[in-house]
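Here the complex is missing one protein chain, while the rest keep their positions.
Right after this comes chain A.
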Amino acid sequence: MASAVTCDQATLEGDTSQSKLTLLKQGAEARIYLSTFMGRSSIVKQRFKKSYRHPKLDAKLSQKRTGQEVRTIVKCRKAGITTPVVYFVDNDTHSIHMEYIEDSLTVREYIQQIQNSGESNDDERLVSLASKVGTTLASMHNVDIIHGDLTTSNMLLRQPYEDSRLIMIDFGLSQISHMSEDKGVDLYVLERAFLSSHPNTEELFKTVLDVYAENYKKSGEVLKKLEEVRQRGRKRVMLG
């Protein structure tokens, strides 16, 4: 039995040859690798060390954020929102091993494909997509999940795209909050990302908000907050 527990865990942090990690993306907080887990294709999201932070604080922050991210993913699935399956959480290297979504496209790429093919912005596929985004956001906010980084790159569609559910990814900045303020900011972040990534989609985004309003009973308050946030920006004015 002893032999089973002696092998080292350095494979993730340093030597990448053993566990066959391929770097896919690098963000400000974590690296995303493509790998396999028990024979299935997987994604490894590893929060790396920040040398400017005190090591103890660094470990604590990374652990907290990794835990929060997994907790939100599990909560999402419980509420019927599609996310990757979490296979394994490694609290030592602050890594999340999760399902790799095969044959997928980001919503960003999907919209661009349709726009590039010369279709108008009231194309049936786009309207149906907007309504999917609206309902998904409504069910997320209904259980007080704030995604924190809503963009069209953090939403995936699986082939065949037209019939796919919306798959939400990257809950690294997520939190649980019942405040309309936080939900308003969540929508505002998406609005900014949506309109800046996709030209002439004001009408389409309006559909997102309309469907959101229809499916979430506290949407009135949130949309009022969204209006406020639009006036002042994402950060709250904290004077006096």
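By definition in this document, a contact is a pair of C-beta atoms (placed from the backbone, for glycine too) under 8 Å apart; a residue touches a chain by one contact, two chains touch by 3 or more; residues count from 1.
As a working rule, contacts and distances are computed from a predicted model.
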item: Protein name, per the UniProt record, of whichever chain is missing from view ("RCC1 domain-containing protein 1", "TP53RK-binding protein", "DNA-directed RNA polymerase RpoA/D/Rpb3-type domain-containing protein" or "Putative cytoplasmic protein required for cell viability"); value: "TP53RK-binding protein"
item: Hidden-chain contact residue, picked from the options A:165, A:217 or A:236; value: A:165
item: Hidden partner chain, touching residue among A:61, A:74, A:193 or A:213; value: A:74
item: Residues of chain A (touch criterion as defined above) contacting the omitted chain; value: 1, 3-9, 11-12, 18-20, 35-40, 67, 70-71, 73-74, 77-83, 85-92, 99, 165
